[in-house]
Structure formats: C-alpha cells, structure tokens
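Sharing a structure, written as structure tokens. Questions coming.
All protein chains of the complex are present and in place, except for one that has been dropped.
For reference, chains read A and B in written order, and residue numbers begin at 1 within each chain.
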Amino acid sequence: MSTNDFDLDQFKATYFEECAELLIDAETRLADLQHNPESVDAEDLNAIFRVVHSVKGGAGAFSFDQLVGFAHIYEALLDRMRQGEIQITEEIVTLLLTANDILTNLIQAAQNGTTLPEESFTEVKNKLNLLAFDQPVSTPAEEGEHETITPDETREKKYIISFNPKPELLQHANEPLLLVREMKELGELETKVNTDRLPPIQKIISDEAYFSWVFELISDCSLSDVEEVFEFVTEDCDLDIKIEEEATEAEAEAKQEEKTKSQQISAEPAEPAEDSSEKSLEATKQQAVEAMQAPTIPTPAPVKPNPAGNTQASQRVSSIRVELDRVDRLVNMVGELVITQAMLRQQVDNLPSELAAFMAKGFEDLGMHTREIQESVMAVRMQPVKSVFARIPRLVRELATKLGKKVELETSGEHTEVDKTVIEQLSDPLTHMIRNSLDHGIEETPEDRIKAGKPELATVTLSAEHRSGRIHIIVTDDGRGINRERVKAKAIEKGIIGPDENLSDEAIDDLIFSPGFSTAEEVTDVSGRGVGMDVVRRNISNLGGRISVQSTSGKGTKFIMSLPLTLAVLDGMVVAVGKEKFIISLTAIIESLRPAKTELHKLSNGAEVVSLRGEYIRLVKLHRLFNIPGAQNDPSQALVVVVEIEGGKQVGILVDELLGQQQVVIKSLEENYDPVEGISAATILGNGMVALILDVDGLDAMARQTSHKQNQDDEKGETRNQPNLITTSLDTKKLGSEEKLTPAQPENTSTIPADTASEAITQKYEVME
Amino acid sequence: MESNSLATQENMDLTLQGETNSPAHNQDHNPDHNTGKTGMAMAKDTGQQQFITFTVGDQEYGVDIMSVREIKGWVETTLLPNTPEYMRGVLNLRGVIVPIFDLRCRFGLGKTEATNLHVIVIIAVKNRMVGILVDTVSDILTVSNSDIRDVPKMETLIEEEYLSGLVTIEERMVALLNQERLFDTQIIENGIGLSQVDE
Partner (left out) sequence: MGLKVLTVDDSKTMRDMVSFTLKGAGHSVLEASDGCEALRVLGGDRVDLVITDVNMPNMDGLTLCKEIRSNPTHRLTPILVLTTESDGNKKNEGRSVGATGWIVKPFNPEKLLQVVNKVCP
C-alpha cells in the first residue's frame, strides 16, 4: 500500500496546541512540587512524566530531533523519579523547572521551524543525563554499536524455520496463519504442519496450541527480515531459524555468524529480556525503523525496571472539549430566547384580564428558566485563571535570573473562574504587573534586603478572588515600596505635574500609571513589548476594569486589578438621544445630572463645560458627534451623564434621557462591519433592535477633534452660553496652550496624571481671556 | 438556459437558513470566488451557475446563489453614526449584527425609501455577512457560463468594476454583481468626515 500521501505536517497545529496545554499542566504541577516537596503526589510525577512523554511522542513523528533528544533525557529522569529511584530535593526541583523551561523553548523553536543552539542547554542536559542514566552525556553513537551487522542480503538463501507456538501465543491474540501469510510475502514458502499433539476432538480446548510447523523459505531477504515476522511471538513459541545455502568461501564468515545467531535464538527461546536474541531482535527492529525514515532519532534507552504502574487517579473529572464557536452560537441563541420571551411578555398585558393572569404566571416561570439557561450557558465559558497563572512561575524565574534577584512566587486562587473572554485578556496586564514588581518593587540585590532586615529571598504573591461580581487579581511584593520622592521628582521632570503641586501619597503612587511616566530606557524586553504602566491601565480600562496600586515604604507594593467576570455581558445604562438609543457601561458612569444654566460655561477654545461642585467637566454632545436630528441641544433641558474616561478624567455626555439600567450581551460590530468611531460594540435590546454601546474614550477624542470647528459654528449660530470668565488658581498659560494642541493627537495630550486628585484635573480646564 | 420562478420568499428563507450561521462551510472562503476572472474560470469547469436576481428600479441584478444566506423583508435598522449614506445601519439576524447596504444608493442613484415591501438579501462576502436592500427579488436563474458576457465599458450607468458579468434572458438584461467590490468595506474607502448638524 502506498502511504506517500500521509502528510503528518497537517497535525502540527494540533500538536503545538496540545503542547501548550501540556506545558501549562506541567508548570502547575512543578510549582506544587516546588512549594510542597514533602507532600508530593505520585500522580503529579506521573502526570509530568506523561507530559514530557507526549511531547516527545509527537516530536518524534515530526522529526523535531533536538526536541526529542532533550525530552528523552528529561523523561528518563522523571521516570526514575516516579519509580522512587531518585529522591526529590530542592536541587532536583530547580533542575526540573529549568528543564521544563528548556523544553518550552525547544517547542517554541520547533514551532518557529528553528532549533536552539545546543550549547545553550548542554549544561542542563548533562545534569539530567547524570541523574537519569548515571552518566554525563548520552552518546548516540554508542547506540549504533548494536546495530545488526548487515551481511550481503541479496543472495537467495533457504531458511529452515521450526515454529512451535505455546498457548500464550494464541491468548495474546497472535495468529500463526498471519505469520505464514507474512512469510509468503518474503519468498517461496513450503509449509509442513505437525499435528502430532492434536488430541481427539472432544478434548480440544480452544486456546491450546496443538500445531507446530516447519517452514522452508527460499528468499533473498535477511535473517532479520525473517526474525521480524516473529517479532511479536518470540517469547510465546519455540523458534529455530537455520540457513541452508550454497556458501562460497568468501561468504563463509558471514554465514557462520548468522548461524551462530540463529542458534542463540533457538537455544534460549523463552528467556525474557537481556538475552542476545532480544538484542538482535532489538537491532533488527531498529534497523527496520531506520530504513523506513531517513532522519533517525537516536533513542538511548538503557534498560531499567518499569513496573506496570496503574495510575488510577482517585478523582476523575470528566469533561469534553467543545469548540468555542458552538458555545458562542448557544450564547447567541439564548440571547435571542431572552429577547423573544421579553417581547411576548409585553403582549400579555394586552390580553383579557383572566387570560393575562394565567399567561403572566407562565411567563414568570419561562423567564426564570430562561435566565437559568443563560447563566448556565455563560458558566460553560467560565475557566479557572490557572491557565494564565501557570505561565507566571517561569516568567518570575527568568526575570529573577536576568535581574540577579532571588524571588519566590506564591500563588493562590488559581481556581477562580472568569469568562473565557477575560482569560484571553489577562495575560498581558498580569505580565506587566509581575514585571513591575520584580523590576522596581524588589530591592536591587539580596544584600540590600538583608540590610533592610528582610529575608534574602523576596516573595511575590499572585492571587485571584471573586469580589462583588468582579474578579480581583492582586500582585504583592515585599520589596522596598514606591519611592515617592523619586516618583514625584520624575513626574515633575517629565512635566506630568507642576513643581509645586501638593499631592497625597496615594496620588503620588498613582503617578506611575501616568502616560509618559515610564520611559523607554526602563522598558526591558522581558514582556516582549515595551509598554509602560499607562498602557496597562488603559488596556485594563478598555476591558471595563481598573488597576490601582497601594504601597508602604520599605514594606512592599500591591497592585490590584479588578475586572468584570465576563466581557460577554455588560451592565449598561440605556440612554436616548433623539430617536436613537445607546448604551453606556455602568462601570464608567459616575453620576448623571441636569445642570442649571448658571453651571454651564464655554471655554475660549470652543469646549463647553459644566461646573460640578467646583470642578469643570467637559461636555460631549453626542447628537452633534453622531449627527442625530431632533435631540436636545441645551444641556439645561437635557441630561449630562458624567463618565470617567482614560486616565481617570471625567467628561459629561449630553443625552436626552435615561431609559434605565439593563444587562446587555455584547455583540461585535466588527464581525461583519468595520470599527465605528465612538462605538465600542453593539447589543440587542428587548425589542430585537440593535443598540450601540458607546466608547466614551473615543467620544472624548472625537469631541476634542471637532471642538474648534464647533466653536466657530457656535459663534455664528448661538448666543446662549457665552463664555463666562472663570479664573482659577492654576497655571493657566501652560494648560491652556495644551488644550490648543490637543486636536491632532488626543491620546498624547493628556498630561494630566491618571487619577490624580480630581481637583487638579478639572482645574486645568482654563478659560483664555 | 432556463428560468425557474421563485415561489415565495418564505421558501427561500427555509432553504437557505441552515447555512446562515456557518459561513465557514461555504465556498466563499476562497477569497477569489465571485471575483470576475476566477468566477468565470470556475464556471467553465461546471458549465452552469445559479444566480438569485432582484430588481432595483428598472434594472435587474444577480448574485451567485451560493453566497445568498437569507432573504427577508425590510425591517427598521439601527443607524451607525458617520457612515456613508448607502450604509443603512445594522440589524439583528438571530443574534448576529449585520450591516445593510442600499444597492440603489451604492450605485449613486439616490437613497431607497424603504417600506415593508422592500427586501433585504443577506449574502456572504468573504467571511462577513452583509445585507443588500433591493426593491424585489425576482428569480433564480440557471445560466450557462457561455451566456455570461463580460461587462462592456460604458454600457450601464454603473461602473463596470462593480459587475462581474452580464446575462440576457428573455430580452431582460441581468447584471451580475461583483459583491466584493461593492460591499467589502475593507476595500471601499471609508473616509467620511464628521459633518455638522444644523440646529
């Protein structure tokens, strides 16, 4: 049969996907091992062993030789460990961790179609080898030694094979007839059956072997080819293979050798292991394998005892894999169900009263069930944060090494569940939080720590917990804490705050999230891309989350990231503008109000502001930005929804009215269309209509872009709200000029420190004379 | 060449609905499909192609039946701010947000005053789903490839690049749409500036 069309490459994607999962599992278990070496679970070692085993298995099929070579040694060590031959020490665990990192790198390299420089892991490989095989280096060359001698194979020979099966042969489901068939393929076969042992028919037991055979095979195949036919049954039969041939003198030696071997086979037929027949079979097989595939992977495998470990896990979690697409479809349809149900419910009120009461009860139940289905479906998408946490130990190790610090990572709450959509977004900010802790939180050197009266080994704690419908991810270090003097000095130097600003400790700590605070020279390559904490905060806030920092000088720093449990639904406020309805995320809304005329002011640059408890909040007129006719333009007749935007600033969105709070399912607009400025996503309302979810940051940017133009138009068309003169105590020239610069690059203009006391922020809106 | 008249819209709805949620299974994954040349080349192999035809004003247009996912009556849409005039907003198609394009307006012939009698043809364009607002759906056409003519320059009001071919049937001329040219917004220049509302 031709098998040339079997292209294994198509399985590579599956393989690497599987590797990623396996590595997470191994990481997690190694971390356990590291923290409680005493209470090592045999299953943990077995599981790690299986991970490496599976990685190796696949790698072999794809000829990732370097990966196979390393995995083999790593696997061998794990095997000895799980047999209890090697005790688990701290040193060994460290070695395993390193080995796992190398394995990860090798897989990555294989995925990229490259390899790693051998010398980059020779040292580890030697250590592993020493432990696994009691020898420093495995020399694949040695393996070649028990390759079979390959005599001239092309001559026709006559093999005389006497074959006497034992009952085990049949009990193992081997079938003598198949062996005969196979031999026929090798050459001309003559078969003699010996039925002497066959008892009278009534005494026949089905599994008993009553026949024996003598075969005469004339073939040009090698002895090993013949032996291979009996590969699976050598232990379950008496087998003798002899060669009769017209040997020339030159060939005598080779022949002699073959005969010797055949005698050995017949001499020790049923002796398990380590006899020479086993070896020659071994060699035969290796040869066969090698003949089949060009690049052979040497597999140095010394004999070691390996009990049939039945690793029955005590608790078995049964689960199935489901494509996310299918779940999404289910989520969609449940969403539709909710809408349909709501629509029908509305019709109930139009029914005659006696019918309505009956129907209302039914709808109440239906509503309850629908909600339950919705919750169950959402629960399907929930995943423990473990998969993200599992990558962190490695990050900490690598960073610690790079920075020359001694750091221990403790994790808790890895089983806390969040929606798949959040999981996908967690990794980046978490990486940065950890990086920041190791980079800036922990003292420069272990000596510094000792001087400060702390243990040499620094501790970074990573934890996750549910708190009031959100997930909190907390990274704590026991380092030196934020150096407020330095942060403040730097913020002044960068022009983030004025030199005379009087800030609370919290406000100073918060400066590290300010745009422009982290500079390029501080950005290491550890996280893969150089971004500052300002970007981290922005990304988190784009997900509807918040990040804050708490610090005690000399004691340590704590980052707290809070995220919604799902990005698939959102608690929103439905607002009306003209005939259109929009959703504003509740997490962004601070308050809503109808301003009095006296509270409205207009700045010289065209921006309109509303004064709120002494602060000035810029107005964003939605109907203008979106060209919506028939909306209320006069803020004193409309409503202002005050929202917090990027960097902790506040803006007021002008809407006609609030229609109420609602949890909405977030739908992508970009699935079938393009991004629309000022809109973050869409949802479907109870009446089946699509409503757009506002992107408040985007709106602010749009408002800034158009403020000048609007200003000019307003000058002509409007006389209300003429600029009032406002004076404040702050630095008007500087900030005023910045406002003017904003339209071109709104993102870079906010020199206002994130979350700085809001007084400072709002005071910056200045009126030019 | 033959012409089967389209029994009812409901029928069509049933026939095509099953595929709505699985654009991955249709052949439009091939990004070249339905673009003039490749479409023709494929057609030569199979001999025949089927099109769903619909009218806008006096003109009849056709789209490859394989790309059609659903046909439904006009419903009110939600407008997207600051988008081109022919972009008639989005609607909810069983939980999926689908943009609707006004074909008349897309051809520069003015905005359609949409009523309940107008029809939206939901089609797959590459891996996206979009709706086309048309006046009525008329036929399913089975056309031999040899009957599909290239679009001569200047024969219609519409720019030739938006069409992939012309078919004449019983003295009617059907213009076959190049839907990727027409509705792939990643190709269409989408730069519409902010404009002001008169107050």
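Heads up, the rule we're going with is that contacts are C-beta pairs under 8 Å (C-beta built on N, C-alpha and C of every residue); 3 or more make two chains touch, one makes a residue touch a chain.
Predicted model only: the values in this text are computed from it and were never measured.
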Shown chains touched by the chain that is not drawn here: A
Touch with the omitted chain, as defined above, among A:34, A:63 or A:604: A:63
Option touching the unshown chain, where A:50, A:432, A:488 or A:667 are the choices: A:50
For chain A, the residues touching the chain missing from this view: 1, 3, 5-6, 8, 10-11, 14-15, 18, 46-47, 49-50, 53-54, 56-61, 63, 68, 72, 75, 170-175, 177-178, 182, 231-232, 235-236, 272-274, 278, 281-282, 285-286, 288-289, 292-293, 297, 299, 301-306, 308-313, 316
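Keep in mind that, in the parts below, only the chains that are shown with their structure count from here on.
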Interfacial residue positions of chain A with respect to chain B in the complex: 329, 332-333, 335-336, 580, 623-629, 633, 667-669, 671-674, 676-679, 682, 684, 688-692, 702, 705-706, 709-710, 713, 717-718
Parts of chain B lying in touch with chain A, wherever the complex brings them together: 21, 76-83, 89-92, 94-99, 128-130, 185-186, 190, 194-197, 199
